[in-house]
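Just one protein chain is left out here, and the rest sit where they should.
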Amino acid sequence: MSLAGQIVNLIAALLLLVSFAMLSQRRVRDLVDLFMIQGALLAAATLVTAVATGQSHLYYSAALTVALKVIVLPLILRRVLRRLALETDVELLINIPTTMLVGIALVVVAFNMAVPISQLAGTITRGALGIALACVLLAFLMMITRRKALAQVVGFLSMENGLFFAATSVTYGMPMVVELGIALDVLVGTFVFGVFFFRIRETFDSLDTSHFEKLKDR
Amino acid sequence: MSQFLQSPLSSILGVVAFWLALGTIGVALGRDRDGVRFVYPATALGGALIAWLAGTALGADPVSLVLPLGLPDLPFHLRLDSLSAFFLFLLGLAVTGVSLSAAGYFRAGSSPSPGLTCLQYHVFIAAMVMVILADDAYAFLVAWESMALASYFLVTTDHRHEEIRAAGFLYLVVAHVGAIALLVCFGVLQGQAGSFTFDAMRGVTIAAPWAGVAFSLALVGFGAKAGFLPLHAWLPEAHPAAPSPVSALMSGVMLKTAIYGLLRVTFDLLHTQASAWGVVALVIGLVTALFGVMFAAVQTDMKRLLAYSSIENVGVVLGAIGLAIVFRAHGMASLAALSLVAALYHCLNHAVVKSLLFSATGAVLHATDQRSLGRLGGLIHRMPWVAWLALVGALSLAGLPPLNGFVSEWLLLQSFLFSPDIPDGYLRMLVPLATAALVLAAAFAAYVMVKFYGVVFLGQPREPSLETAHDAGPWERAGLVFLAVWCVLLGLFPALVIRRIDAVTVQLLGEGLGDAATRDWLFLTPMATERASYGPALFLAVIASAVLATFAYVRVRHHGRLRRAPAWDCGYPAQTARMQDTAEGFGQPVKQIFEPFFRIERVIPDPFDRAPRYWSKTEDRLWYWLYLPVARLVAAVSAQVARLQHGRIQWYLVYSFVTLLALLIFIRL
Amino acid sequence: MSEFTVLLCVPLLGAVILAWLGGTARAAAINVLFSAVTLLAAAALTLRVVATGPHIVFGELFFVDAFNVFLVALTAFVAFTTSLYSGPYMRVEIDRGKVGPNAMRLYHSMYQLFVFTMLVALTSNNLGILWVALEAATLATVLLVSLYRTPASLEAAWKYFILCGVGIAQALFGTILLYLAAARVVGEGSTALLWTHLDAVKDQLEPSIVGIGFVFLLVGYGTKVGLAPLHNWLPDAHAEGPTPVSAVLSGLLLNVALYAVVRFKVLVDGALGTPLAGNLMMAFGLLSVVMAAFLLSRQKDAKRLFAYSSVEHMGIITFAFGMGGALANFAGLLHMTVHSLTKSAIFFAVGHAAQKAGSQAIGDIRGLVHRSPVVAWGLMVGTLAILGMPPFGVFAAEFLLLSAAMREHPWAAGVLLLSLGVAFAAVFFKVQGMVFGEPSLQPLEHRPAVFPVLVHLVLVLMLGLYIPPYLAAWYREAARMIG
Partner (left out) sequence: MSPGDLFQQVLEVVIAVFIAPLLVGWVNQCRAWLQNRTGAGIWQPYQVLHKLFRKDAVVAHNASGLFRVTPYIVFASMVLAASLVPMLATALPFAAAADVIALVGLLALARVFMALAAMDVGTAFGSFGARREMLVAALAEPALLMVFFMPALIARSTSLGTIVEALAHRPFVLHPSLAFAAVAFVMVLLAENARIPIDNPTTHLELTMIHEAMILEYSGRHLALMEWAHALKLVIYSTIGIALFLPWGIAEAGDWPGLPLAVLAITLKLLAGGAALAVVESVSAKLRIFRAPEFLASAFLFAVLGVLTHLLLAGRA
């Protein structure tokens, strides 16, 4: 495996670590920080791939990632946090050790799932697919276990990161037009989330999703 | 005109279009009640035309037509053959009489929106015609469900009442269950024939297990509409709820479309195969008949009583069909023809009689605003026209000679009498029991009719308001007279009618009653004169001349003096209307004898009760054994399923997550 | 192709203009105007495609064939009638102080934007753009769902957003995997995501990748379709948003999401050569039908009731497409059409009824027929139509589907029929109580918009009795395309 491949794999491992860190993190502010680190790692991985393969659009992709996920989104999230003066602790539905155990199981599943696919991929970074999938699943798990709306949003965005990483690792990124579209959606989505937080806060005085259990058929 | 005659099918379609146009006119006339009323005589004209056209088509070669409607690969196929012509004839007669009286019935206040009712009425009858004409499954189901829908809306005309809405709901749900069964039935047939047209189904002989499945489904599907046990529960609810002309059509014609369907599927499409089907039909039919008559005997609402009586009659028809199937399966075609003729004749009779009686109850309802038998009585004085015409209907429904109801009963008993020829031992043993059930039902039908007629029309009025009841108007009279005359004609000249009906049996069985039945117009001799004969015209002539002779004898030999005096009544001084026997009183012995049939709740006061109250409710056990358990089961399953939808977003995410993982693992396996 | 340009540009332009003028009194009229122009463009495009066959536009970025042009026409039509309906409906909401001018600006602008995203999703040749458009559709409607800012609407919108967001993220992963598979065949770059190219090489795609990709796609887009057990956002979002939004969500969004699933199924079928994709769809469809049927009887909210009915019907349609074959696909397409028309008509009627009653609760709406007969009969007839009563189009579609199912999967047909029966009893009982009985309703200050209801129902009735030959030919062509 090439050096670039090894570097990407290293970054991938770090991404997985960050994902686990997010899973175990109780504080929303730290979650946002971790999200930012994840974005930075993603950009780095993209950049390394771009350098190694000379795919020019990956440079744009890396730049886009930095702009969006390292700068803009954390900015928005922090602003929201500050404006809403959110309480810092995130309540969990399942305790952290259990979550971690489930997370490890998910990683096993994800790796297992990814092996046949990554063997078919022609990229230098293909080994990272398993990690990308694991990131997606871990983010999913995080959304499930968190009660605070903001934590769910961070989970959602982190899932998006995982997807981007998957795209970069197996196919050197999606076509530019698609990537731009996705970025736009993510950006608008975050804005909408922001609007939402204010509305929710206005209505419920908290961002706890336990208020959101009125619509049911039980 | 000659061209018009040459194609009865397109002429009938013309009448259907005319009816739909009338319905639209009705809506356009909207709230102008009297204007809407006068649409109905035109409807009656269409009905008469259909009856006449169908009469000419009986025995003629089948005519087919494909309308450019329906699905792209399955346009509406229509076909007019003897079977459909017979049922169209029945429909035409009933529609004519009922529509005439409807012109009188739909007076001010009878319906909140007369225009809409008019539209629904016309859609209803038009749909029934299309049901009978349809020659492919899609057209049939479309017409079938349109019929159900139109009649549902008619049933719920007076939907402000909770119980009417409940009745309508029950009706439509049962109808829908039936329609689903029919859909599957046609699906099975189609699976074997490769096409949804009846022509294709007719062309193949379907293998045994599938044919049995199709027959069972048809029995369920049509049974839900006809009111075979245990799918009868809607009928006594829906019939009373509807406006009387609609009850008349539902009972008189709509139930017959179910019989039509059953005959079509069993004899025409499946070519009747197993004798076991016949046994099933026979048993269900006779149980239904007995059940219907038992419940009719305990009813206290005149329209409910008639509704239960309809259940009884439909049961009798099914029994006859079952017998026909048995005979047919054993290769005894001429006996099968006899049973089938009995079934068809009974359909025709019941259509006319029930139309007559429901129309009569309509007139009563109009004059008195009362449906409860406990608040009627003595109407023969205030409403002589209705009362005397209803007497014809009541006697006919009681199965008394020389009216029409007796003819079909007679034919059916004849065919039962020949059933010992069946080679199967068990079946032979079953037949006497079936005969016993049939005659028991017939005898109780007379009981029920005496109760009905006696309580409504005879005796003293049970409410003071009845003193001011007015007789039916000219339109209602016309309709009643028309139907009563048909009752008498069908009763007096059965041989002439059977000569025509025989075309249907020839079509369905390949063999009819033949010459024996139709040689003599005066006497009905289905097999041979020495075996059995019945000459209602002579019968009536003898009775009539005996009446005249007696009358003359008494007048000539003695005198005709008459004095009016208070009733004697064994000398009891104070006689009030409340001392007469009530509908409940009539029900009481039946309840006692057939107690296990009923679910009775009673509150009986003890001797020291200061404010004694007596109260009793008689209900259908099947309601508690079948309908409520099913409803409870669905509710329980729903409650379990609803637990999944508990509102917490994290769990919803878990569903997605688990689904995803499960699928991923599944796909890797 | 000028029609096509108009088709896509008009709603976008409308979104911009209404973002500016949307709060004014004329906004509703402007909304109708834009929708009408869109409809005209869609009609022109349809005629052209019918006349001359599939078209590829804007450097392969968009394409129209028989399958999607029919959905384009349907989308534009329902969008138009909904805009007609939305005017009087929203005026009542404004009068009652439930929404202000700013909210109306958002509403109108987002309405047009939503239509735009639907049309882009339908016509996009690029599967990535398809994804972007569907995500954008979520974003456009999520604020509409919470337009009233009531706790319930916020909750609904939040669930909608999160569940669909997560769902569609899975779809993106699926798309990436498909891209991987395609890139191995046609090389990297934009062409590897173009449906027309993929369709041509679908049998060379690597089955194992495509299989896993389809799972992600099905779970992802299936969430938007509302397939059980991924449907949980659907009843909430339908019930709490403004009624025109419920109508377009049910009538359009679900269709378009299903359209996406079907497009992918075509590729997956080609790649796998096994009925795996179809079987999965059938399983999801059947599960949706059963679950929805049993949930229907528990509903107390009128719009929620019909939202579950949408789940049920999307289940049926998914089942149809999953089964495949000319007959079932035909049935599925027909069902899509009539479901859109009927369900939006029902939402129109229910919306008016709820406005009159001042509540969406089924128990609070009684005797509608006395207060506004046309709306009441619209609701009644629409309900009967959606429940599969002949002579309406839904019955025609179900008839075709069941006849196909009975031949190939008799047990599934049995399950379907049982569920349909349960659903019938559940829904009809509730609607009967709403339409009939003693009235509990107030007269409205504005005349309700009954025209859209009537038009939809007349069309549905017509489709039950008569499917015009060109429409049938068009369905057949589309059915053939999707295998």
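Should a chain be cited, it is by its letter among A, B and C, assigned in written order, with residues numbered from 1 in that chain.
Just so it is clear, a contact is a pair of C-beta atoms (placed from the backbone, for glycine too) under 8 Å apart; a residue touches a chain by one contact, two chains touch by 3 or more.
This is a predicted model, so every value here is computed, not measured.
Where does the absent chain make contact, in terms of the chains shown?
Across all of the complex, the chain we cannot see touches B.
In the complete assembly, which of B:F215, B:W410, B:W486 or B:Y652 touches the absent chain?
With B:F215, B:W410, B:W486 or B:Y652 as choices, the missing chain is touched by B:W410.
Check each of B:A17, B:A60, B:A208 or B:I593 against the chain that is not shown and name the one that touches it.
Selected residue, touching the omitted chain: B:I593.
Given that one chain is not shown, which residue among B:A28, B:A60 or B:L433 touches it?
Only one of B:A28, B:A60 or B:L433 touches the chain omitted from view, namely B:L433.
With the full complex in mind, choose from B:A21, B:V554, B:I604 or B:L633 the residue touching the hidden chain.
If we include the chain that is not displayed, B:V554 is the one touching it.
Can you name the residues of chain B that touch the chain not displayed here?
377-378, 380-381, 387, 391, 395, 398-401, 406, 409-410, 413-414, 417, 420, 425, 428-429, 431-433, 435-436, 439-440, 442-444, 446-447, 449-451, 453-455, 458-460, 523, 529-536, 538-539, 542-544, 546-547, 550-551, 554, 557-559, 561-570, 572, 575, 577, 579-581, 585-586, 589-590, 592-593
In the analysis below, only the chains that are shown with their structure count from here on.
With centres defined as the mean of C-alpha atoms, identify the chain lying farthest from chain B.
A
Just to be sure I understand: the centre of a chain is the mean of its C-alpha atoms, right? Then which chain's centre is nearest the mean of all of them?
Central chain: C.
Chain A to chain C: how many Å between their CA centres?
Here the centre of chain C sits 30 Å away from the centre of chain A.
Could you put a whole-Å number on the gap between the CA centroids of chain A and chain B?
69
Centroid from C-alpha atoms only, then distance chain B to chain C, rounded to Å. What do you get?
That pair's centroid distance is 44 Å.
Identify all positions of chain C at which a residue touches two or more other chains, and write them in rising order.
In chain C, the residues touching two or more other chains are 158-159, 162, 166, 212, 235, 295, 298.
Which residue numbers or ranges of chain B touch two or more of the other chains?
642, 645, 649, 653, 656, 660, 664, 668
List the residues on chain C that touch chain A in their complex, please.
61, 126, 128-129, 131-132, 135-136, 139, 142-143, 146, 149-152, 154-159, 161-162, 165-166, 169, 172-173, 175-177, 179-181, 183-184, 188-190, 192-193, 206, 208-209, 212, 235-236, 239-240, 295, 298-299
Within their complex, state which residues of chain B touch chain C.
68-72, 113, 138, 141-146, 148-149, 156, 159-160, 162, 165, 168-169, 172-173, 176-177, 180, 183-184, 187-188, 190-191, 196, 634-635, 637-639, 641-642, 644-645, 649, 652-653, 655-656, 659-660, 663-664, 667-668
Spell out the residues on chain A that touch chain B in their complex, using ranges where they run on.
Touching chain B: residues 93, 109, 112-113, 137, 140-141, 143-147, 152, 209-210, 212-218 of chain A.
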